[in-house]
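Removed from the display is one protein chain of the complex; every other protein chain stays in position.
This part shows subunit A:
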Amino acid sequence: MSLDAKIPQGPLAEKWSKHKFNLKLVNPSNKRKYDIIVVGTGLAGASAAASLAELGYNVKSFCFQDSPRRAHSIAAQGGINAAKNYQNDGDSVYRLFYDTIKGGDYRAREGNVYRLAEVSVNIIDQCVAQGVPFAREYGGLLDNRSFGGSQVSRTFYARGQTGQQLLLGAYSALNRQIHLGKVKMYTRTEMLDVVVVDGHAKGIVTRNLKTGEIETHAGHAVLLATGGYGNVFYLSTNAIGSNVTAAWRAHKRGAYFANPCYTQIHPTCIPVTGDHQSKLTLMSESLRNDGRVWAPKTVETAQKLQKKEIAASDVKEEDRDYFLERKYPSFGNLVPRDVASRNAKEMSDEGKGVGTTGLAVYLDFAEAIQRLGEDTVRAKYGNLFDMYLQITDENPYKQPMRIYPAVHYTMGGLWVDYNLSTNLPGLYAMGECNFSDHGANRLGASALMQGLSDGYFVIPYTLGDYLATIGPKKVDTSHPAFEQTKQDVIAYNNKLLSLKGNKTVVEYHRELGHIMWEYCGMARTEEGLTKAKALIKELKADFWKNAIVTGENEEVNAALERAGRVADFIELGELMVTDALTRRESCGGHFRLESQTEEGEALRDDENFAFVSAWEFTGENEEEVLHKEELIFENVKLTQRSYK
C-alpha cells in the first residue's frame, strides 16, 4: 500500500487555505445526521469534541479518568507557542515554521508544520476568548517568554500551569456542549478496540471501568486523541494512567504506526533516587530562561559533591563548567531538548555528574535571584520551586536544583495524512497520539500548540470531507463486526484474568522500562538494540506465563486495566526497538552512537533516511512491515543543525 500524505500542491503559505477551499462540506442540516466518536479528553480530544459539536455533529466523548478534566494535558507546565510577534522581536509564521522544522531535525513534513505555525495565532485568540488567564504585562497585554530552539519570545504561559489552564478552557467548551446535549460524555470508560466494517472504522469497543461491562459504540468516524506512549519506559513524566492501548489496538486493526523510536528525553527533570519512584517529575523548560546549567569542571570536585563532602555553593565560579553556554554561545541554556539532554548525559558519563548517584547536573538560579530578586523569581516559577522542594526536601532558592533527563514525550504515533486521517479510512488521530508535526524532536511549548491546532482548527475542516464522501446513512452496532470485536476483547481480557503466576504486572512494566531506557533511550547502538529485541521477546513470553492479574472483570479492577496496558507496551517496545534498528542514522531524539559528528552531535543521513517509517502490523509475533513516506523539502535546505 502506498502512503499518500495528501499534502496540497502549491506554495507553502497557500497550501492550507487552498486545501480548505477544496475540501467537501457537510451542509448544516446534514451535520446532525452524523455521529462522531472522540476518544480522549486532553487538549486535542476536548477541543475536537467541542468544536465538532458546535458545528452540529453528534459527538460521543470517552475518557478513562473520572472526569474529562483529568487528562494528562493538564500537567503541561511551561507554555504554548504562537507566531503573534507581540514582542516585535522578529517572529513570523515562517520563523515558527522554520524553527519547528529545524528543531525536529528535518524529519517532519513542511506542509504540516507550516499549517501548525499558521493556526498558532488563532489558538491564542480562542483561548483568551474562553477566559484562559494567560500571564499579562502591567499594560494589560499578554506576556511572553522564551523556550528552547528559538531566539524570539513567542511562548504564552499561565505561570507554570499553562496546560491546566488551556485544558480547563477546552473542558469548559466541552461542558457547554454536554449541557446542550450535543456531546454525550462517557467517563471511566476505556477504549479497547476499533470496529472495522468493510475497511472503514465504524466504532469502538469499550470497558466500563466501574462495572466491567464491555460495550460497543458506532459512529461515522472514530477520532483518537489518546496521548503518547512515554510510559513504555515505566519511569517518565507521564501520568500513571497514560497508555498506548487505544492507539496500539487500532494499529493491530490496520492503522500504521509511524516513527515509534522518536522519543523525547526532557533535560530538566528531578533525578531518579532509589527504586521506589512510580514516575518522574518535570521541571519546566521555562526555567532555562533564568536558570544556568552547570557541572563541576573536574571529576574530583564531582566526587566530593556526590559524597556530600562539599555543597554546590562551595564550588568556585572558575571551577564550574556552564557547558551549554560554553558549547552553544548563541542559544546558550535554551538549546533544544535533545541537545541539552545529551550534554547532561555526557557530563555524567564523564564522571562530572552530581548528587548521590552522580546522574545529575545543576540548574542554578543564584544569578537570577541576584539580578531579579527572590520575589520576582518566585512570581515566575514559584509553583515549580515548591514542587521541587516537596519531592527532594531541598530548597532551590538556596541551592541549585539537581536535574537529569527523563522521558517526557513521544513524537512517534499513528501515521496520519495531512487531513489527520490514518491509513484506515474513518479513523483519525490527533495530538500526541499521531506522529505528524514534530519530526525527530519536539520543541518546547509546541505540544499544546499541536493538540489545540488539531482539535480546534484542523479536524473540524478535514473530517467534513470524509463524512461528505461516505454520506449520512445511519450507522449502528448491528453489523456482525461489532459483536465479533466485542468477543475478541472479552476473550483477551479473560486470558489476562487467567494469569495467576508469581510476578506482578508492575514488575514486568519496570523490567520493560529498564530495557527500553538502557538500550533504546538517550544513546542507541546496533548491538544494544539487537539485545533489547531478544530481551523484550523473552519478557513477553514470560508475562503471558507468569504474571499475576487479580480480581474479575465484572468490577472495578485496576489490576486488569494495568495488565492490558502493560501487555500493549511490551509489544510496542519491540516495535520501537525494530524502528530504532532500522534507522541507521541519528536525528533529534534518536541518537545512534554509530552516527555522530566529530563534536558528538546527531549526524543525519538524508540520502538514505529522509523518510517517515510507517509500520504495518501483520499478525501476532510476526515481524512488522515497513512502509516509507519520503519527506520532500521544497522550502528549507537540509543542513547540519547548529545552535552554536
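The criterion applied here is as follows: a residue touches a chain if its C-beta (ideal position, glycine included) is under 8 Å from a C-beta of that chain, and two chains touch if they have at least 3 such contacts; residues count from 1.
The criterion applied here is as follows: contacts and distances are computed from a predicted model.
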Per UniProt record, name of the chain withheld from view ["Ion-translocating oxidoreductase complex subunit D", "Multisubunit sodium/proton antiporter, MrpE subunit", "ABC transporter permease subunit" or "Succinate dehydrogenase/fumarate reductase iron-sulfur subunit"]: "Succinate dehydrogenase/fumarate reductase iron-sulfur subunit"
Selected from A:Asp198, A:Asp393 or A:Glu634 as touching the chain missing from the view: A:Asp393
Candidate in contact with the missing chain, chosen from A:Ala75, A:Leu372 or A:Leu603: A:Ala75
Residue ranges of subunit A at the interface with the undisplayed chain: 47, 50-51, 54, 65-70, 72, 74-75, 84, 86, 122, 124-131, 133-142, 158-159, 161, 163-165, 168, 171-173, 175-176, 178-179, 185, 187-188, 210, 239-241, 273-274, 276-279, 281-282, 386-387, 390-391, 393, 456-457, 460, 500, 502, 504, 506-507, 548, 550-551, 555-556, 558-559
